[in-house]
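I have a structure here, written as structure tokens, and I will follow up with some questions on it.
The complex appears here without one of its protein chains, the remainder shown in place.
Chain naming follows the written order as A, B and C, and within any one chain the residues start at number 1.
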Amino acid sequence: MKWKVIEKSKLPALIAELASEYEIFAPVKEKSIVSFERLSSGNEAYLGFRNTKKPPKEVFFPQTEVLFTYRIGEKDVEIVESPAVKAKMMVLGVRPCDARSFVLLDKFFSFGEHKDLYYLEKRKNTTVVGLACNHPLSTCFCTSLEGGPFGKEGMDLLLQDINDKYLIETVTERGEELVKKFPWLKDAEKADVEKAKMLSEDAENAVKSKVSVKDVSEKLDRMFDDPLWDQIYQKCLGCGVCTFLCPACCCFDILDEETEERKRVRIWDSCQFSCFTLQGSGHNPRPSGKERMRQRIMHKFNYFVKNHGESFCVGCGRCVQECPVNLDIREVVGAISTRQVE
Amino acid sequence: MIKVKTAEKEWNPKILAFLCNWCSYAGADLAGISRMQYPPNIRVVRVPCSGRVNPYFIIKALQRGWDAVLVSGCHPGDCHYISGNLVARRRFAVLKDLLEYLGIEPGRVNFSWVSAAEGEKFANVVKDVVQKVKALGPTKRLVKGVVPYGKP
Amino acid sequence: MENLENSIREVAEKLLSEKKVDLIIGYERGTLPLRTTPCFVDKVEDIQKLVWNASCDANLSKYVVGRKEKVGVVAKGCDARLIAVCVIEKQFPRENVVIIGVPCLGVIDRKKIEMELGDREVLEAIVEDEQIKVKGEGFDLVFPKNDFLCDSCLTCKHRNPPIYDVFVGEKVPEITEANEFAEVSSLESKSAEERWEHFKEELSKCIRCYACRNVCPLCYCKICFVDQTMPAWFGKTNDLADTMIYHIVRAFHVAGRCVDCGACSRACPMDINLRELMKKTEKIMKERYGYEAGVSLEKVPPLGEFKMDDPQEFIK
Partner (left out) sequence: MNNPYIPNLAVIRKITTENEANDIKTFELVFKDLEAMKSFRYRCGQFAEISVFGAGECPIGIASSPMDEDCIQFTVKKVGVVTTALHNSEEGTVIGVRGPYGNGFPLERMEGRNVVIVGGGFAFTTLRSLTEFILHEANRGKFKDLTVIYGARNPGELIYKHDLEAWGKRDNINLNVTIDRAVPGWTGLVGFVPAVLKEVAPSAHNAIAIVCGPPIMIKFTMPVINELGFPPEDVFLSLEMRMKCGIGKCGRCNIGNKFVCKDGPVFAYKELQMMPKEY
């Protein structure tokens, strides 16, 4: 059966049962911040959020990740590989935009000759349970980026909030397997499915923000030297809010740590930081905010499209919400799309 | 690379001391040649002036797991470079206040003025610092790698 | 407010058309309710973009540092004070900037409103007199403005810019009775253990996005200490020790210079109350050296000078 239902009151019991098999990550509310955290006895999943402050990418791509540890001996070095995966994992309550970001990240991390095992292994081992978006925010523009508030891409199961119940839609085989383990889940009634369909349509219509990325990609080809960049970057502070909170952005730095246990780690890095491309010689190919801003926009709407066939943005609106100076990516894309270029 | 072991059988604090070349280092020397007894817990870094001690040095030492830091220089007015210690004094005041405000135990960061003639004072300063640090126990706050990386 | 906005535009237009400045840095309408965004006007035609309201919270002095041309800056008390600090620190010559001083009754802290509303989103907001009217899906509320101002505005002692070239509007009464260090004092009264736990909890939220640093007009270093590689002083991971040290050192660096504009707290996406840390540096400077930043163009910041009889009770 493709459709099941679960009463909201029974969800905690279901999560508790799943916890014996999976390491579960779910939105957790701490003061004003909702972010994905490992569920333990000390916290509980919070599904009343609009969208989480931090995206779920950190489940697969944590801010600091140990690549390996090593010991330096008298005359020798010994490397101890850190296994990427320890347990079966589950991410629960992922909004459709964020789930779509997994699809983009999958493409990126498996691209080319060398695969990024740290991401891919965790991803392979993880069941994604999505949560449809009945009330998109005013900053959401997922529908402009091949997604939607009830989108299923990147998920194994999709939960849809139909008042007192969640309608469970199975998306993949893995999702189906999972559902089978809980025979007590009731089959959905026709009315439930119809109700969800109605909510889905309402939600779709509620995404008012539109961004025209289609022609932007092609246009950016001819806009590398456009004076527009001189204008739009001016107010950018060069902080990492937009990139760190972006569900897709995944640039990183690799460092050796000075702790007693020696580690090589990778940490999030941002193309907006001034030292990101600074070379040892002192030369910096992206010396000012202009080039860095251009890199971010180009990467999302042109370079990634060329390499992977779609934009590197899912329209979650986090960068719009959180930018300290209200530099709105929707306006930037808008300015590009209406720009006259030869 | 300086390696600091924090966990030993009988715990003995490791204290990093920055001593100004002109006064405190000579003071420590005097304590030594006068056969004054003081605990062997300090490791000395000789610096040209207490003004040379960048607050980073102090913070870095705490991060690397030193149980305490002692900075010692010339008495005000005696600085070989006229005012290095006076500039340092303000800096240390702010740093110490700030660290303590964050909850770093007061005994972890120590300052003293010890002249070349004050061998006894030097021995007493060290005794005092060691005693305080022993009461505090091994350092944990600000030591890197003690707390695992952020969530998840 | 309306009047102030018009006056700002008039002044800006005059400055631009008389070629007294090449650029005006002010605020324009943002794309979200309760937000404005920095605006750079170099043509008289664009003057109408400039706005003034209780959401003009960005610290525009940030954008003066590093500029060669002459600029006119719309400056609240805190902005003007930071311009003064930057001038003392020779980041730009005083004559390069025309300070358009604007009296300020405080800016709205949208985080407080978000906190109040929980998961509800503001879709429309109007600020009138002393009220903030917010509307959204299924709610229509009125908040008293004074309860939703930024913490730094609640105890601000320089609502009228102490330094300016043109003053727009009428001076507003200053707050005299508020205790600006109340939060700091209450933390100080706790034990070291409690304070450590408090800051640990607060700072472990940090994601090292450096918004606090980059929004701060005083963080103008070409290469910040955390980005230095020769030597690489401190780590860039989100290990608690690294994060703590980053914030301690940043606080140390702004000590005696910070004017409590509150920009770092507002910029923080993780809602860390950085002001608790910054305000402490201000308190240290005031108590130890009797110094207040940004009220004079002559006085050297306290860490740039010394006195023979500086307090040294902490030195043995």
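Criterion: a contact is a pair of C-beta atoms (placed from the backbone, for glycine too) under 8 Å apart; a residue touches a chain by one contact, two chains touch by 3 or more.
Fair warning: this is a prediction, and the values are worked out from it, not measured in the lab.
Seen in the complete assembly, the chain not on display touches A, C.
Within the complete assembly, A:276 is the residue of A:60, A:102 or A:276 that touches the hidden chain. Summary of contacts with the chain left out: across A:67, A:193 or A:206, the touching residue is A:67.
Considering the complete assembly, subunit A touches the hidden chain via residues 67-68, 70, 72, 75-77, 79, 81, 108-109, 111-118, 224, 250-256, 258, 262, 264, 266, 269, 271, 276-281, 283, 285-286, 291, 295, 298-299, 302-304, 306-307. Although one chain is not displayed, its contacts with subunit C can still be listed: residues 229-232.
The rule we apply is simple: only the chains that are shown with their structure count from here on.
A centroid comparison over C-alpha atoms places B as the chain most distant from subunit A. Looking at A-B and A-C side by side, the one with more C-beta contacts is A-C. For the pair subunit B and subunit C, the distance between mean C-alpha positions equals 35 Å.
With centres taken as mean Cα positions, subunit B sits 46 Å from subunit A. Mean C-alpha positions place subunit A and subunit C at a centre distance of 31 Å.
The set of subunit C residues that touch two or more partner chains comprises 207, 235, 237-239. Touching of two or more other chains is recorded for residues 63-64, 257-258, 265 of subunit A. Those residues of subunit C that touch subunit B in the complex are listed here as 184, 187-188, 192-200, 204, 207, 225, 233-235, 237-242, 244-245, 248-249, 251-252, 255-256, 277, 280-281, 284-285, 288-289, 302-303, 306-308, 310-312, 314-316. Listing the residues of subunit C that touch subunit A in their complex gives 30-32, 35-40, 58, 62-63, 111, 114-115, 119, 121, 123, 137, 205, 207-211, 213-215, 223, 227, 235-239, 263, 266-267, 269-271.
Those residues of subunit A that touch subunit B in the shared complex are 25, 35-38, 58-59, 62-66, 257-261, 265.
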